[in-house]
Every structure is written in C-alpha cells, then in structure tokens.
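The complex appears here without one of its protein chains, the remainder shown in place.
Note that the chains take the letters A, B, C and D in the order they are written out, and that residue 1 is the start of every chain.
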Amino acid sequence: MTLLYLAIIIWLLPLLTFIIQIFFGNRLPRKGDWVVVGAMFIDLALALVIFGNVIYKYNPDFRAVLQFDWISLGGQDFPLGFVLDNVTAVMLVVVTLVSALIFLYSIGYMKGDPLYSRYFAYLSFFAFSMLGVVLFENLFGIYICWELVGLSSYLLIGFWFEKDSASDAGKKAFITNRVGDFGMFLGMLIVFSALGTFSLEGIKNGVESGQLSGTLLTAAGILFFMGAVGKSAQFPLHVWLPDAMEGPTPVSALIHAATMVAAGVYLIVRIVFMLTPVSTVVIAYIGGFTAFFAATIALTQNDIKRILAYSTVSQLGYMMLALGTGSYAAGLFHLMTHAFFKALLFLGSGSIIYAMHHALHAVNNDADPQNINNMGGLRRKMKVTFWTYLVATLAISGVPFTSGFISKDAILAGTLSFAGRYPQHFLLPFFGFAAAGITAFYMFRLVFKTFFGEFKISEAREHIHESGKIMTVPLVGFAVFCFFAFYTAGNNSISLSSPGEGWFYDLIKPPEQTAMTAAEMPFSEEIYEQEELPAEPGASHSYAIFLSLLIVGAGIVVSYRTYISKTISAETWAAMYPRLYRGMYNKWYIDEFYHATVIKLIFVWSALCRWFDNVIIDGIVNGSARITVIFSWFEGKFDNIVIDGIVNGIANATQILGWFTRQFQTGRIQNYLVGFLIGIFVIIIFRMM
Amino acid sequence: MVDADNIIKDLQFFYPEIVLTVTILFVIIAELIPSIKKKLIIPFLSLAGLLLSIFFSVRLFDVQERFLFSNMIIVDHLGVFFRIFFALASVIIVLLSIPTFKRAGEYYALLLTATLGMYLMASSTHIIMIALSLEIVGITCYVLAGYRRSERRSSEAALKYMLYGAVSTGVMLYGFSFLYGMSGEVNIYKIRDILMLEPIDNLLLLVSVIFILAGIGYKIAMVPFHFWCPDVYEGAPTPVTTFFSVGPKVAGIALLIRFVFAGISVQVSETVEQWISIGDIDLQFMLAVLSAITMTLGNTAALAQRNLKRLLAYSCIAHAGYILMGFTMFTGAGINAVLFYVIVYLFMNFGAFIVVDGIALRLKSENIDKYRGLASRAPYLCFALTVFLISLTGIPPTAGFIGKVLLFAAVIDSKLYWLAVVGAVNVVVSLYYYFRIIKAMYLEKPISADELPLAIPRIHIFLTTLLLIPTIYFGLFWSPLREWTTFSLNFMLSID
Amino acid sequence: MITLDSCLIIGAALFTLGFLAVLTKRNAISVLMGVELILNAANINFVAFGFFRSYEIHGVLIALFVIVIAVSEAAVALAIVLNIYRNMRTVNLDEVDSLKK
Amino acid sequence: MSGFDIVFLFFAVITIGSAALVVFSKKITHAAFALMFSLFGVAGLYVFLSADFLAAVQIIIYIGGILVLLLFGVLLTVKISSITITTQSTQRIWGAIAGTGLFILVLTIIIRADWFIPEKDPGDIYFTQSRQIGERLMTEYLLPFEIASVLLLAALIGAMFMIRSEDK
Partner (left out) sequence: MGFLTLITFIPLVGAAIITFLPKGKIALIKKVSVAATGLTLLLTIIMLLRFDRTMPGINKEGQFQFVEHHKWIEVFNIDYFMGVDGLSFPMILLTALLCFLCVFASWNIDRAQKGYFALFLLLETGMIGTFCSLDFFLFYIFWEVMLLPMYFLIGIWGGPRREYAAIKFFLYTLFGSLLMLLSMLAFYFTNEPHTFNMLTIMQNSITYTRTFQYWVYIALFIGFAIKVPIFPFHTWLPDAHVEAPTPISVILAAILLKMGTYGLLRISYPMLPDAANYFAYGLAILGLINILYGAFAAMAQTDLKKLVAYSSISHMGYVLLGMSVFTSAGINGAVLQMFNHGTITAMLFLIVGVIYDRAHHREISGFGGLGSQMPIYTGITSFAFFASFGLPGLSGFISEAMVFIGAFPVYKYITVFAVSGVIITAGYFLWTLQRIFLGKLQDKYKTLPEISGMEIFTLAPLMIIILFVGVYPMPVLNLMRASLNYLIEVVHP
C-alpha cells in the first residue's frame, strides 16, 4: 500500500510543477525548467523504487488497489480508484524514464523560445495526465486522464501556434482523438449500464459472472478499441499523428512516439479480459493492417519526422496485432522497447533538425531542414547522433541483440501460431512480416540518406555541428536501453536467445480468464482447451525468428543497394508503378477522403442548420422580411405561392388580419353601417347553423 | 297601482341622481352668469356635485335591493357600484378637462348629464328607461365628441358617432319591440320571468336579442358594432376621448350585465352562481366567439397605428373583447372578473390617455414618432405611461395583470380553454404595439435636438400619480377590490 | 285585415326602407330621415303589440317616449350636421372621411 | 274586405310608398315631403290601433316639429343658388343586398312567430286612453317622464352649443 501512495505522489508531482510553472514560471530563475526536470527525475527515482520493490517481490499477482468515493448520488455511486500492479510498475518506469530524459533534452532544444516556461508547464501537465492513465484502476478515471492526455497533446502540438500548420495539426489531433474517445465513452456507458461500475476489478467480475456478455460485450470491446484506435493512431484514425509532428521534436518523441500513443495499447492491455473473439479479431486486423499500411506510406516520405511518425503508427499496429492475436505480454513488451528506441529516433532527428536549422539559418537558406533529401553525410559531423541513431534503427528493424528483435519476434511468433491454429487468418502474419521487411527498408533508407553520402546543401556544410551535451546525453541514455540484455535478464539468469523469457514475462501474466470462452468462439470450429489460452508464442517461435531475420535482412540489403550502391533505382520503381507510388506518397489520400466526406459534410450540415435557423424558423415568425431570401434560395424551383405559403407565418397572418380589419375602416360612416348590418347577419346565420 | 307616497318614499333612494341633476342645473345657471363663468367655479361645482353624489351612492350600499318608481329602476349593489365608478370617472375627467376647457359651462353640464345617463343605464330595468338613459348618454356624447366645433376632425367625429348611435338606438328599440311583443311586459326582469315559462320562437328571440345587443354593443365597441370607435376616438378632444374610453363603454357593460343576467337568463338556483339563458339560443357561445373576434380584431388592427389615440382606440376595442370573456360563461365568477377588470381598466386606461393628453398638450401631436426619446424629456410621465401600458398588456405586478388573471380564471373554470388560449395569444399580440410606444420613448433616439424638458400641466402629473398608485397597489394587494366587487355582485332578485 | 301580422309587416317595411335610406343616401339629412323611419317602425311595433297583445297601454307610452327620443336626436343631429356644413361646406357623408384606417 | 280594411290598406300603402319615395327620390325636398306623408300614414295606423292620442302627437310633434326641423336643415345646408337640391345615392348594391336581406329576415321572424292573438274585443279603451296616458305619466311613468325632460334639456344645450358660432 505504501507503494501505491508513492505512485500517487509520482502522479501528483508533475501537477504541482504544472501549477507552479503556469503561475510563477516566468518569475523563477531559468524560467523554472529545473523545477520540472528535477521533479521528473524525482519521479523517475520513485518509479524505480517501486519497480525495484516489485522485482524484488516477484509476485505475478501483485496488486494494490485504493478506492475512494468520488461522486455519490445516493442511488448511484461513482467511486474512483488507483491500482498498482506489475504492469503499472513497468509503465511507470517507462513513462518517467522517457519523460525525464526528454525533459532534459528539451532544455537544450527549446532554448530561447519565448514561451519556454509554458512549454515546461505543458510537459508536466502531460506527465501528470499520462501517469494518471497508468495509475487509475477505474475506467472513468482513465477516461478523464485519457482526455487530459489529448489536451496536453493538443497544447504541445500547437505550441508554435503562430504557424497555421501547427494550430491545424493540434486541432486535428484533438478532434480525431475525440472521435476515438466517443467510442470509448460509449463503451463505458455500455459497461456501466450493464454492471453499474467503472472499476476494472468490478467489470472483470461482472464479465466473469456473465452479467455482461454476448453482442453487448463485443460491442463494448470494440468501442474501447475505438478509443485506442484514436489515441494510438490506428487506421482509420491515424491521420493526426503525422501532422502532429508540427510540434517541437521532443514533444514528438515524448508524446507521439513513446508514451501517449502507447496509452491506447495500454488501455487494451487493461481491458483484455473483456475482449470477445470477435473483438480480438477486429483488433488484430486493424492492428495488422495499420502496421502494413503505415509502413507503405513511410516508404516514400521525405520528411524525417513524418517517416518516423508513420513508422510509429506502424509499430503501434504491431502492438495491437499482438494483443489481437493473444500475445498479451508481447504487445506490452513491444510497447516498452518501442518507447525507448522510438524516443531515441525522434530525439536523434531532433538533434539533426536542430543542427540543420541552425546551419541553414546561418546561410540564409530557406530549404526545409526536415527533408531528408537535403541531408546526407551527417555521420561525420554528428557522431553521437549517428551512432545512437543507428542503434535505434537496428532495434526498430529487429536485428538480433537489440530490444526490438526480441519484442517484435515475440509478436510475429504469436501471429504465426495464431494463424497456425486458424488458417483462415493467414493475412495477419503476412501483414506482420511484410511490415517488418518494409520497416527495415525505410528505416535504413532514412539512415542512408541522412548520414551517408554527401551533404546536399554544400554551402551550409560548414555550419553543421553536433548538438550540445544536454541533448546528446539523453540520446546515449536511450541507446543503452536498446540492448536486449535489459529485458531478457530473468529471475536469475540472462537468456540470450529466447525472447519469451526474462523478468518481464515473469512479471506480466496474462489475465487468467478472458471473455473468450470456448462456446463463444465464432471463428473456428475447433474447440479450445482452457489452458491453451491465450495463445503464447511457442512452437512457432523458431520459424518466426528465421523468417523475420530473412525478411529484415532482405529489407536492409535492398535499402543498401538502392541508396548506397545505387544498383536499384528508386525512381525507376516509382515510374513503373506510378499509381502505387503516388498513393503511398500521398498517404493513400486518407486526409483528402476525410476532407471530401466527413468534414465537408459537417460544414455543409452546419451551414444548413444555420440557414434553417435564420430563414425558416425565423421566417415563420418574422414573416415577410425573409421572403426575398427564401425566394432567391428556391428561385426556379417553386413559384411564389408556395413560398408565400411557407414563410408567411403567424406574425404575417396577424399583420394581414390587421390590415384586413383596417380595410373596413374607410372613414365613411355608411360603410360602417353596412358593416354593422352585415355583422348582424353573420351572427344570425352563424347561430342558425 | 302606484301612489304618491310610494314615489316620495322612493325618492330617498334616488339622491345620487337628484344631486347630479341639481348640479347640472346649477352649472347651467352658473354658465349664464358672466361673473361666475370667468372664475373656474364651474369645474369645482361639478366636482362637488359628483363627490356628493358618490357620498349618497355609498350610503345606498346599506339599502336592501329594491325597485324604484314602479319598477322603472332598481337599487342594488351592482347599480351602486357602477354609480360610484361613473362618478369617479367623471371626477377624473373634470379634473383632466380643466386645462383644456377652463370655463366652458356647457361642457361640464354635458359631462354631468352623461354621468347621470350612465347612472341610469346601470340601474334601469324598464325598456323605455334603458332607451332613455342610453339616449341621454348618446346625445351628450355626440356633442362632447364635436366639442371643438371649429375643428373639422372633431365635428366629423361627432357626426359619425351620432349617425352610428342613432341607427343603433333605432335597431335596439326595434328589437325591444319584439321582446315586448313576445312577453307583453316592459320590464326586463318581468320579460325574463314570462319568457321562461312560455314556449318561444328561438329565431325571433335571437334576432331581437341581437338587435338589442347592437344597441348596447355599439357603446362597448364590440365587434361588429365597433366601426365608429377609432374614428371618434381620434377626432374627439383628448379629455373627451378619455371619457369615452371608460365612461359610456363601462355604462354599456353595466347595461349588458343587467340585460344578459336579468333580462335573458336565469340563475340556476339561489345558491349556485350560474345562469342559463332562456330559450335555446346558446348566447354563451355567441358571446365567446364575439369576444374572441373583438379582441383579435382590436389587437391586430392596433398593430399598424401610428396615432396614439387611434392606437388606444383599437386597444379599447380589444379590451372590450377581454371584458366580454367574462360574460361567456354566465357565472358569478365571470361577472365578478368583469367588475374587477373595469375598475382596473379605469385606472390604467385613464392613466394612459391622461399621459397622452398631457404630452399632446405640449407636443401638439399624438403621433408615435413624436414620442421618440421622450423618456429623457418627460421621465416621470414616460415611466407612468410605461406602467399603464404594462398594465394594459397584463404583465405583473400591475393591476391589469390581476384583472386578466381573474378573467382567464373565470374562463378556465368553465373549461372554455380555447377562448383562454385566444386571449393569451392576443395578449402577446397586444404586447407588440404597446411596447412600440415604450420602445419609442426609451429605446429610440429623439428626432430633434430640442432636449428641453416638457412642461406638463400639474393636474396631469397629479392625476397620473393618482392613477399610478392603485395600478401598482392593486397588482399586489387586490383583496379589498375583489371583496368589493364580490359584494357588489348582487342583482339577481326577481320582480315582486 | 287589421291583424298583428299586417301591422308588423308595415313596421318591417319601414324598418327596411329606413335602413336602406341610411345606407344609400349621401346627404346626411336624408340619412336622418332614414333614422326617423326606423324609429317609426319600432313605434308601430310597440303600438301594434300593445294593441293586440294585452290591451295594456305600455306600448303607446313607450311610443310616446320614443317620439321624444326622436325629437331630441333630430335636434342634436341637425345641429351637428349644420356644424359639419359650416366646417366643410358639405353634408355629403362620403366626403366626410378624413378620419380613417 | 270591409271598408275599414280598405282604409287601413290605404294608410299602409301611403306609409310604405312614401317611405320608399324617401329612399328613392333624387331630390331631397321631395324626400322630405314623402317622409311627411309616410309619417301621416303611420299616424293613421295609430288610429286604427286605437292610439288616437299617439296619432295626434305623431302629427304635432313629428310632422310639425321634426320634419320642419329637417326641412330647415335641408335649406341651411345647401347653397341657396343651387336650384336642384339632389341627394345622390352611395353603395347601392350593398344597400340593396343588405336591405333585402334585412327585410327577409324581419319578415321571416314575424311570420314564423306564433304571436298571441287577442280574444277580447278592443271596445271601450278608445275613450279612456288619453286619460290613462295622463294618469300613468304622472304615476307609473313619472320617472321616464322626468328623465325625458333631462334628455330634452341635454339635447337643447347640445344643439344650442353646436349651432352657436364660436365665441372668442
């Protein structure tokens, strides 16, 4: 329990620094960056304490929960709760470690920005919300922090708000995330209406006891996944992530590579017990397809951060694929390894961009500092960056002895065994392996184009410098974590070859029971044995290693031949399949599709609402003043009479009645007397009828 | 047979009228003496007469209901109520007229005669008394309408009023002749008693009743007998219009109450305050429809008016419609609401007209455009007018609101929901034009730069205040008024 | 021949003709003549009903007062008409329409 | 048809015919004279209805008073130079429709109605009527009698006021 309180302190510390920073940031020395970074390192230390304790205990079922009343209505209550278990402990370390290093890095990267203190305020706010997602035991709490994560992402993406592209990207990120959150919220509603609780434990009990089952459960699972799709940038809601690269690079590293996007995966990990077969398959397919699909886009991009962004999308797809195919631990494991190497890649790119920016600025060249076509040969100028970058590239490609190798391999093995059991899902391993190959190819393309060859803008060459210590230290720090040894160290041994072993797998146990009971398995006639679930990479492991090595190797080789030895011409390939190339280059036109359909529809619809409001409803009340407006609208469609009929409303009728009445008021007394007489007649006739 | 003793005995219940008659004579004599005429004595003489008459009227409240002078008129609470009402109205009009008609003896004589006529209208039970009293009020009003002889509009108003009135009276008399023919009786109480027993031809009854309604209705400005109203109100001098808007109109209502409830319908039982009309002419529904049409027509026609007097004329038509709502269910509550409403109507309508008169004395115009930005030039009068208009609209916390509530309450109590809804919609419509005046005063910029405060005659300020206080007070504490009307609602004895 | 109905019909005819005069004559004095016809119609009714209905004398008395009413009305009406004439130099009713709408 | 009836008919025709002339004659002086005949006819009818006193009043007041008043009015309101004093008609169509309708309406109710028919012989009241009227005016009808005087007073003041030229 003490550990849990410690965790809560970890959570609240960034909030405190956020408040300090927002109100007093500008008045503190060094604009308060030391407060934020210091607090984060304290957090890291605390997280390591917790982790150490957990490792020491070595209890897979360790779980500490703190519940408290939040909203109580007499009839219905909404308690909140925190949880500390092994997954949380691991995540805490990942988040605080990545954050701490990136915060440190930011001191160098953001130097001199006019909103320097605000930047750190936002960073702490992000850390606060992200840690909240990790710590909450309660879906409601998770959702709150989940949205706050989105908010901080919005603030940080749009940090340079004077750039239109940045503010656009921020908005896009937030709204796209909201679409996902919409799903998640509906999922919560389903769960709550069936079980009356948001607590994960309570939901688990409810699912196990069958209070929530069948289609509703499937729907809930898929809806939660929808939230994850938004946050983890899965197809089709992946569009925001590449745009989010408009933010400062450390932000991209922190949020859009390492932590926030992983929240989606984390959520699925948390609710895995309520996934029905159908939902898992949906998750697997979306994940697999995203992995493959994003990789193809990354192939042709030239913006260094965009390539990484698509690669992130792709890697997140992997994690989803893992969760969907039952490789629960592997997915989480990949989350962790990916966090480090992707953060490293981003920070490395940041370092490059920083250097490029200053170099180009020095010679007044307005070329894009992020375009890899403008780079080349940087390995000589920026040694630390190069080497750390290479390590990360190897890791992401899944070269042996890197962290990426073991985690990715576990996933691929998982898909293979899954497909082995259900041959009809052969596409899943295909997606996985194809993406692995393409990843290797484009990552090495990136490395080759950036660090090898000659620098493209020769006059600026002299101005390229390695970044300062404050930026390179985090790079090295992350690079260290790309080695397999950190992960495979088991309880008492270090395993070199077997990815399925090590402390991680001992700590992270898949939930004992899932919603997938045998009777509900719709996609296979085969009846499962309870103990076979979830499918762990086992028998297919060796095939997987072999196959992935082969494909990754091929990717690297092709990349080498294309960009270093130039025996393969990329242009020729592009010219051979122009449509394919253009499709990839333009991100398969997803953005354009959304613009043409959803967004346009919303705008047209809202304009219609306004029109309806101004013209029809007001028109009915106001009457004649609007006739002309309506007339122009309907001109040529209806004739005058119809329109008059529509818009002459109550007020008009009143006016007409008044006018009509006054027509009798001719001023001639004899007309009045006729009216008098006719009035009498009318009354009598009226009464006689 | 009637003997002299009876007549002499009855005279003591006739003091209010006698006082008034004597005052009229004094005024006429005073008018003839030049030295008196110069000294503003006549108005105060009239006031004294009216107040004395009120005094005697109040004393009549203690008297047991009885018929006087061989069933010609009746002394009952209702009649006394209206006597006091008319005398009060006339007091206000006399005061109001002082700046306009300083030394016009005929004017006050005619006004007092009209008041006497209204007294009689409220208490007549005999056909010929009804006709005579109507005619007294009519003739004096025709002349009053044309009191600015040399003004074209004024004399035109007189002509129209006169012709319309003459025809209406003729039609009414023709209608009465049929009632007489059916029953052989000349007292409306008796006519009712006879017709209750005899089988009657509905069409005949209907036509005669409508002919009679035409005579009464034109005084009330009830549709379709309202046509004269806007023209006459616009053309007549403003104090006279003010008088018309309440005096003869309410006299018509008094007569209508008498005619409808004592003449052509009977109370279900002694204890239940519910009447049913004789014959099978469903007068209630007819009145309901007429009421709805009257208020709708008045309100909608008022929407486009630019002349305030004309606008208020249409508003008077609309208010006639509201008041008629009280007749539609033939219940005590309805009549009670009517009585309440006419008092409230006296305050607010007089108030509005007096402000308009006061402003017109200075601006020489009643056009609404002239009222732009007036709030800064005559803040008190504009405030008062706003209150009166709010009250006329029927928005709390004014007496007008309570008046409407009681009317609506009576209607809803009898489950005539459609009429209530029509009434409600009409209130909304009326809001529009009443607030156009308020809008002009407060919301619009003045047309010209002469921002001098208006010098309003003191008597107008005084009268405005006098009317303002009850308009608000009775909006919050209306129990006494209601108790008075309930007390006055005693007119259902039948003839011996 | 001297029945109630015949008297009433004469009254009705007078009433209608009076009304007709009121409605159609331009001259204000002609209109006043129409009014007199209407009042006479009422009087005929009163007297006829009085005669046939109950032999009571009320009808006649009422008719007497109606004549008084007619007299006073005529006097004031003529004064008003003369006043109009003085102001407008016409007694044609369709020209007296400055107050309207 | 007795002689009585013929005379009655004669009066009826005079009454209605003259009234029609009032309506339809072009010249206002003709109309005034037609009105006189019509009122004469009515007076005659009063005699038939045994209201001889009323008939006298009709002739004296109506013809002698009101009609003369009206004639004065006619003469005062036309320029003396214009010889033809005509009175044109307005809104004839409306008038015709309304008039016809009115006549039909009134006629209908008169004929439909089931009037009370007397059984007694209207014999000797002829000679007592004037006396009765006098008595009643002083007793039962005292109030209307007095009020009528107020009415006449009001009319007097009003008419005088209206006619008098503006002093000041």
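The definition used in the following text is that a residue touches a chain if its C-beta (ideal position, glycine included) is under 8 Å from a C-beta of that chain, and two chains touch if they have at least 3 such contacts.
Just so it is clear, the structure is predicted and the values come from calculations on it, not from any experiment.
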Key: Interface partners of the hidden chain - shown chains only, full complex considered   = A, B
Ask   = In the complete assembly, which of B:18, B:58, B:363 or B:405 touches the absent chain?
value = B:405
Inquiry  = One chain isn't shown here. Among A:28, A:151 or A:557, which residue touches it?
reply    = A:151
Inquiry  = For a quick check of understanding: of A:62, A:182, A:387 or A:401, which residue touches the chain that isn't displayed?
reply    = A:182
Task = Determine and list the chain B residues touching the chain excluded from the picture.
result = 390, 393, 395-397, 401, 405, 408-409, 412-413, 417, 420-421, 424-425, 427-428, 431-432, 435, 439, 442-444, 477-479, 482-483, 486
Ask   = If you put the missing chain back, which residues of chain A would it touch?
value = 69-76, 78, 140, 143-148, 151, 154, 158, 161-164, 166-168, 170-171, 174-175, 178-179, 182, 185-186, 189-190, 192-193, 602-603, 605-610, 613, 617-618, 621
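By definition in this document, only the chains that are shown with their structure count from here on.
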Query = What whole-Å value do you get for the distance between chain C and chain D if each is reduced to the mean of its CA atoms?
reply = 7
Ask   = Which whole number of Å gives the spacing of the CA centres of chain A and chain B?
value = 78
Junction residues of chain D - those touching two or more other chains = 90-91, 94-95, 98, 102, 105-106, 115-116, 141, 144, 148, 151, 154-155, 158-159, 161-162
Remark   = Expected list for chain B, residues touching two or more other chains, is 128, 132, 135, 139, 142-143, 146, 149-150, 158-160, 163, 167, 171, 178, 181, 184, 203, 207, 230-231
Request  = Please name which positions on chain B make contact with chain D in the complex.
outcome  = 1-4, 7, 21, 24, 28, 68-70, 72-73, 106, 109-110, 113, 116-117, 120, 126, 128-129, 132-133, 135-136, 139-140, 142-143, 146-147, 149-150, 158, 178, 181-182, 184, 199, 201, 203-204, 207
Task = Could you please specify the touching residues of chain A with respect to chain C in the complex?
result = 662, 665-670, 673-674, 677
Ask   = Once bound in the complex, which stretches of chain D touch chain C?
value = 1-2, 4-5, 8-9, 12, 15-16, 19-20, 22-23, 28, 31-32, 35, 38-39, 42, 45-46, 48-51, 53-54, 57-58, 61-62, 65-66, 69-70, 72-74, 76-77, 87-92, 94-96, 98-99, 102-103, 106-107, 110-111, 115-118, 120, 122, 125, 129, 132-133, 136-137, 141, 144, 148, 151-152, 154-156, 158-163
